[in-house]
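Taken from a larger complex, these chains appear in their original positions, while the remainder are omitted.
A, B and C are the chain letters, set down in written order, and residue numbers restart from 1 in every chain.
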Amino acid sequence: MSCTEKHRDGYIPDLGIRTDLAVEAREEVEKHRQGEIPGLETDTEQDDGITINRVHIKNREASMQLGKPPGKYVTLEAPELKDKNVRVEDRLSVWLSREVEQVAELKDREDVSVMVVGLGNWNVTPDSLGPKVVEDLLVTRHVFELKQEKGMFSNGFRSVSAFSPGVMGLTGIETGEIIQSIAARVKPDLVIAVDALAAHRLERMHTTVQITNTGVIPGSGVQNRRLGITEETIGVPVIAVGVPTVVEASTIVGGAMEAIVRSYQEEKGESAPLGVLGNFNWNEKQELIREVLVPFNEDRLMVTPKEIDDFADNISQVIAGGLNTALHPKMSENGGGKYLQ
Amino acid sequence: MSCTEKHRDGYIPDLGIRTDLAVEAREEVEKHRQGEIPGLETDTEQDDGITINRVHIKNREASMQLGKPPGKYVTLEAPELKDKNVRVEDRLSVWLSREVEQVAELKDREDVSVMVVGLGNWNVTPDSLGPKVVEDLLVTRHVFELKQEKGMFSNGFRSVSAFSPGVMGLTGIETGEIIQSIAARVKPDLVIAVDALAAHRLERMHTTVQITNTGVIPGSGVQNRRLGITEETIGVPVIAVGVPTVVEASTIVGGAMEAIVRSYQEEKGESAPLGVLGNFNWNEKQELIREVLVPFNEDRLMVTPKEIDDFADNISQVIAGGLNTALHPKMSENGGGKYLQ
Amino acid sequence: MSCTEKHRDGYIPDLGIRTDLAVEAREEVEKHRQGEIPGLETDTEQDDGITINRVHIKNREASMQLGKPPGKYVTLEAPELKDKNVRVEDRLSVWLSREVEQVAELKDREDVSVMVVGLGNWNVTPDSLGPKVVEDLLVTRHVFELKQEKGMFSNGFRSVSAFSPGVMGLTGIETGEIIQSIAARVKPDLVIAVDALAAHRLERMHTTVQITNTGVIPGSGVQNRRLGITEETIGVPVIAVGVPTVVEASTIVGGAMEAIVRSYQEEKGESAPLGVLGNFNWNEKQELIREVLVPFNEDRLMVTPKEIDDFADNISQVIAGGLNTALHPKMSENGGGKYLQ
């Protein structure tokens, strides 16, 4: 199995766990092994209700272990987002701006032109994060191109373009192909792809943002897209900004199975003979999961909160605000949200 | 526990199973008992890819068993809807029209005025069925009221009004209160409530329509609304037309737990000592389910297919077409869909 | 012709001019008469790019002259809104909050419960202001009712409900009837109706907000609704907040006719015989306007900028922010926009 294949669909290879978050991959892997993972550098910071977690996958081994390509992954976790805590939203927006600037190496490079891509299906609420964020960005490239109104944006603004390519079922065209061809024309110095992700743990839905310089790998995101959107395929660095908005149904089903085994063990004592449950291997478990989810393929069902609309609106505004400030330094004076269209 | 309380939230009382479909309640109850349920009349028909199932709950006992109020429940099941089979869509629309006419006793009563209510949250794809259907109905009440253009609808049309009351999180007002007050003013002879439902079985999502003369009971629907929309609360007969678009996450989790027990039994033989699994009672199971779904309340998470947009568009057009023909006999000449706005 | 009839459709009776803005009615009337209008009190203030104009129609005579019911009308004009001037947007939001508080007499009355109504058709961009604003309000009534989460909003929040009743073509029901019946149920102390208006002058589109305690009179707004939404019809005070988003095509056509006459006079001298143009009376002009606009009724066509989406988004956020702060004093600490859903 090639490395690329391993990375397909966000699975942690040895555990059969699907998550788009590096921080979760690390958590799960560490549960099952002793000692540190070589080639993995991590760092955690706390600020006012937000946990900033930085994972650096530095070599092939760590990459294989975690099922994610080598690169930097920053996670911002803000559990209080669920309570519509305005102060936390503001802080998160500031942190996002700062970390995007860092990961994308934007500092003091005002001439960098950026193309933002809103991935996902605008007709499906949990998959609409990307298109929602794109709607609220301050787009300026046409002004820079036409020059005529350039005065409007003299200093402190970058040339930014943005679009939402839709999904293959709507267009008949691979999302990655659309982005590749437009990037070849627009020739940005940097692409930022915003996407709805799948988490492993329910509490991370809508409370977590991941920023990575690895781009969007095949099989990740709510729609499990086929073609990667990475520096390799697009030709310029690709920063991915994602928020988990769903957990795959198969994750929940797997969790339920583990819970019942745990409950059995708790009663009987850890050393009790588990019978079928103890011998339960990865393949059998996958098969059982598939059975429970028939007639759907096990990766075609998502679990998401009923109040998804509220959560999605909040977090997409936080991200749009953070990106606006990261991309247009001038906007941090007013707060990025103020320029929302 | 009063009968009404038992009916709260669509649970089958003795099984702890949540479904808004009478046909599923019956299926599940029959699995666990021997002999017929007294006071339950059922009838099944097949037509060209569609199964028509009629359940008549005739007394209190059957009502208690199935966890649904007494009344008529017609289910139309069309598994081929998933393949975008146009012929099946057309047939389903015709069957829907026919059964609505029957259940609502509309035949030869052209002077019946109807108010259609699209329940649910238009911002959440799986909950948007009601508002989507309302958008595609031929609304005529204002023409009848103003009379000036009445000529347009001389024969074969009924006075129809329609609106979508939103959900409490959007308006701050109980949906039921909004409907009650508007009904008191508009004074329709009949209310039809269109709603997205929760099923017990995944294969019923987007392939099944339920028509009932019991209205919408508290706790049913995707949003688990609090106040019923029934003849009792509104003052005129209420027909509910619903399509399951989600399965509750707790249902899937429960299913996973059962699957693992079944798998254990299959290996060990049915009579093998199950230990914790065998003694596993309803309450323990509920508690374990709640644990798996933390930090969400067990009824706040839904499972739904990723292609929800496609399915939702198809079935809402089928329903709008069927309702248009049922409400405006003239429209059956052209096919109800043709008048879609 | 009764006074009410005179008020129908926002016309200034003697001039045949259609405007929903009192400030324009006054401007136009003053152009054609000498001396002050008795019973009219006016007051103008400037602040940082915003002109605050207060018109108080105190008696029947002034009401007849201006074609508007007696009451207070505050206009906030901010021409720089067109340039997306963030500072002006912020100031306007603050002024709006302050003037709504004043006109609605909300000061120090935290127990006043408010129902906000978003008038207009969400499917027609220039008529979608009301529904757009409603989407961005902080709705709290259900929390107050249920009490369970009341702690969330202990001090500094009012009980606010909000909905968009749609338009008659969509529902078959008069908008006013829907509002009356829901108000009778919800029993708010105050209704605020947000609406898209028609202006007389193009430069006022999307740069002007009018706040009035007269409610919404019949025939005003983009859709020229039939039934008033006033203290008389609803039973509690009604504040209307409106933004002109269109000019009626008949206004433009009339303006073009006047321009050509003026141009004729400029060449020939004011005293030159105008022939048909000089004798041109109100009725002839109306007839000619109707002719130019065939096959549409002269009040069924609107003129609006092609960039309507941008303007509409901006101003609706300004208004939602201002209303949030006026209704929830606590929110002024963070800026009302921050609680936008």
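Basically, a residue touches a chain if its C-beta (ideal position, glycine included) is under 8 Å from a C-beta of that chain, and two chains touch if they have at least 3 such contacts.
Please read these numbers as outputs of a predicted model, since none were measured by experiment.
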Number of identical chains in the entire complex, 3 depicted: 4
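Basically, only the chains that are shown with their structure count from here on.
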Note whether the interface between chain B and chain C is symmetric in residue numbering, meaning over half of all numbers used appear on both sides, and answer same or different. same
When the C-alpha atoms of chain A and chain C are each averaged to a single point, how far apart are the two points in Å? 43
Taking each chain's centre as the mean of its CA atoms, how far is chain A from chain B in angstrom? 35
Averaged over CA atoms, how far is the centre of chain B from the centre of chain C? Could you give it in whole Å? 41
Could you say which residues in chain C touch two or more other chains, in rising order? none
In the complex, the residues of chain A that touch chain B are 121, 123-127, 169, 202-203, 222-223, 249, 252-257, 259-261, 263-264, 267-268, 275-277, 284, 288-289, 291-296, 300-310
Write out the stretch or stretches of chain B touching chain C in their complex. 139-143, 159-163, 165-166, 168-174, 177-178, 180-182, 184-186
